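Of the protein chains in this complex, all but one are displayed in their positions.
Should a chain be cited, it is by its letter among A, B and C, assigned in written order, with residues numbered from 1 in that chain.
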Amino acid sequence: MRSEPAVAGVVTGVIPPLCTPLTEEQELDVPSLERLCAFLLDAGVTGLFVGGSTGELAYHTDELRLRVLTVARGVAAGAVPVLAGAVDLSTNRVIAQARAAEAAGADAVVATVPFYSPTHPSEMVDHFTAVSHALSIPLWAYDIPGNVQRKLPAEVTAHLAGAGVIAGLKDSSGDLDALRTALDLTAANGARARGFSVLTGSEVMADIALALGADGIVPGLGNVDPHGYVALHEAARRGDTKEAARQQERLRTLFAMVRVGDTTRIGGYASAIGAFKEGLRQRDVIAHATTPRPMGALSAIEREAVTAHLRTAGLL
Amino acid sequence: MRSEPAVAGVVTGVIPPLCTPLTEEQELDVPSLERLCAFLLDAGVTGLFVGGSTGELAYHTDELRLRVLTVARGVAAGAVPVLAGAVDLSTNRVIAQARAAEAAGADAVVATVPFYSPTHPSEMVDHFTAVSHALSIPLWAYDIPGNVQRKLPAEVTAHLAGAGVIAGLKDSSGDLDALRTALDLTAANGARARGFSVLTGSEVMADIALALGADGIVPGLGNVDPHGYVALHEAARRGDTKEAARQQERLRTLFAMVRVGDTTRIGGYASAIGAFKEGLRQRDVIAHATTPRPMGALSAIEREAVTAHLRTAGLL
Amino acid sequence: MRSEPAVAGVVTGVIPPLCTPLTEEQELDVPSLERLCAFLLDAGVTGLFVGGSTGELAYHTDELRLRVLTVARGVAAGAVPVLAGAVDLSTNRVIAQARAAEAAGADAVVATVPFYSPTHPSEMVDHFTAVSHALSIPLWAYDIPGNVQRKLPAEVTAHLAGAGVIAGLKDSSGDLDALRTALDLTAANGARARGFSVLTGSEVMADIALALGADGIVPGLGNVDPHGYVALHEAARRGDTKEAARQQERLRTLFAMVRVGDTTRIGGYASAIGAFKEGLRQRDVIAHATTPRPMGALSAIEREAVTAHLRTAGLL
Partner (left out) sequence: MRSEPAVAGVVTGVIPPLCTPLTEEQELDVPSLERLCAFLLDAGVTGLFVGGSTGELAYHTDELRLRVLTVARGVAAGAVPVLAGAVDLSTNRVIAQARAAEAAGADAVVATVPFYSPTHPSEMVDHFTAVSHALSIPLWAYDIPGNVQRKLPAEVTAHLAGAGVIAGLKDSSGDLDALRTALDLTAANGARARGFSVLTGSEVMADIALALGADGIVPGLGNVDPHGYVALHEAARRGDTKEAARQQERLRTLFAMVRVGDTTRIGGYASAIGAFKEGLRQRDVIAHATTPRPMGALSAIEREAVTAHLRTAGLL
């Protein structure tokens, strides 16, 4: 159940935000990354998203970001689209990131609203418009207020979608009410009918987002258990909400692995990303669970907690 | 009253965060930038800070950031130090920015805590330590929680100062209680005696920060009225708190110019930066008041409000 | 489809949080309140909730709060339960409110976590335990972090439910992920099987909350259109998610009436409560749309906007 090559219409299915495997020396671990991509494709994912929060976008240099994209493109080999985050502080910097991603073969780029300085909704419109004009490939909006401190209002999304500035929305806001409004407004203004895609970044309410009309899922946890999310998505697509909910409940339980780390000692991201990578390592997908500096590392006890989570989920 | 060339000890005085003049085509306006630097040096500033929030750090590409630094270095000509912001999302990206700034001749680089993803205090320590190790020039900490959402705790500052990791603090937190704690702790651990510098980024409480022991001021409004801040600083240095307060009151009144813009139409930063640039244009220091995209522009009425502010302050 | 008198088991259905009609002199308008209760009961609601945010709990004296409860009890006449908010700053004050509500005939009281000062989760447990011990009637938890600044963690809810301290949860958090966790945990610990009730306070995602397993709805907008919410609930109960979603979409559109007020002039609550009351007035349920001081009043244009909303919804 793969989508058409590249982004030729609505993007559906499971498009995991790739983890970025590192060697113990903090270098990109290319063989592990290739194995991870193959593992995901084999599980039936319909696209790959590089440069997301799960991919440690904030932690890597421009060069490493592009190397990840290149590797993912290579493994995807045109069979599924590769979306690339082009996350930076404001318009001119996003354009630089986005053009580099386009040059490196991204099928679409995904950009947030400007951050660091607050931005008025009308300035958000100008931002996405300028980025879109600088590109030949589709631009998506990445709504992730937990990281950029500012919600992309559903009205702005709808305006941009209606005007053809953006081709899709990756909603990592956790705000299902606003997601529903965005779906309603982009249906009302014809954008949905013309192929505007809406993906949820929620690991834990994906079945509901799909029931509300979202096209697909971009779950960080999908690195660790892509089969689970593919099963969830397929159940939702055929209208089997009971089975979708059952899969979701299982994945909700597994998702608690992001809290294995003691956040009096390390940051919450270090816990979550560390747990995903440790899970992939224990599943023999990647070689090391190294997280990028300055993230603190999981302790031995915390790594055992990951094992317990994987066992409960039947993944070991 | 200039400091020694470069950063050979405590940095004192007024070190304005340079505005970044742009042409109407959004290109760097080099002649205007040179005039601005000369205007500030002529007024008696003791350093220049490029790549700060007032300098629109979030809005410019790496290349433009470095061109600004190069121009400022050229005008400063070693007479005063040039500090360069190396602001990016996390350690590896900050190191890339910082090394480029060092290569371009910065006398010191100024870096924030990681942002986008939350960071534990112990991870902040590792962050600054890694950045410092990557540099041959001094590293300063830039505490600006209003933009990076996370306060650099005074205890972390003191630890880093005591360990010689950072050479100074630019405090743009507005939290005078925490500034006082940082001053106390760095005095207690000997860092102050060894030359650890503390600058306040506050335009409106600079006299108090100096009275509490801060060494100098990095005021965005100092672009528009450097003479006022130099007078304030000199009064504070000679212990004339009444005169320092009188200057501060005058500058507090002038600072209201940052609110000329209607924030139901444009962002707050667009208003503040737009007002500074319009003030510089009306004072014939720079040629255009252009702000970088996607900032909204001031209206004619709002520009007249800037004029009124300048007149009240005796600057026109 | 009425529930049993009082709270003898799971509370299901639509339990609107009563608006509090006032005369133009800011006195309780008893005839209007009686008409409102009768209007709601006639539409098929299964309970009444007095002393909620929609009921302007923050704005009324103890005496007026109790008079509203007494009137509601009189109209309900035992046919449906009357739940009473006992909202105050901390344990001792909540107990005073709760005992007064019990004495005035409430079937259950609904209390928030302490506010004004932050409270540790273990202190939340002690809080609800102490309030429960002071009462002979069931205690419910009222989770409304938008007003009390603190989320009642799902784990605390489950602990209290499992221990029999609370008989139900009114979830006005808007956090469907946490609601789902609370439902999961109270199912796992047996509380749901023993009659623990879960109601959502969401006007706009009620169908989803019901699909996730919530028992009923406490929608402020249910004052204006109780028939809509009763239809939504009945569709959800019989498993007709399409029809439930259709009703929800209609009510989502109507809910935009809360934003008729210009919030550069009045507060957001004044807009929302004013719109509900104006809607009830235009529907001839209550005599005046008076809001309690210091709420600003809707303008003539804003009242006409309410009319337009009612017309679109077919309510005029």
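Assume a contact is a pair of C-beta atoms (placed from the backbone, for glycine too) under 8 Å apart; a residue touches a chain by one contact, two chains touch by 3 or more.
The model shown is predicted, which means the values in this text are computed figures rather than measured ones.
Touched by the hidden chain within the whole complex are the displayed chains B, C. Of the listed residues C:48, C:106, C:148 or C:191, the one in contact with the hidden chain in the full complex is C:148.
Only one of the listed residues, C:58, C:77, C:103 or C:188, touches the absent chain: C:58. Across the entire complex, the residue among C:114, C:138, C:174 or C:226 in touch with the chain not shown is C:114. When you scan B:23, B:241 or B:263 for touch with the missing chain, the hit is B:241. Hidden from this view is one chain, which touches chain C at 53, 57-62, 64, 87, 89-93, 96, 114-120, 122-127, 130, 147-149, 263, 265-270, 292-296. By the touch definition given at the top, chain B reaches the unshown chain through residues 174, 176-177, 180-181, 184, 202, 204-205, 208, 211-212, 241, 249, 252.
The rule is simple: only the chains that are shown with their structure count from here on.
Chain contacts in this assembly form an open path, with each chain touching only its neighbours along a single line.
Chain A and chain B have centres, each the mean of its CA atoms, that are 36 Å apart. For chain C, no residue reaches two or more other chains under the stated contact definition.
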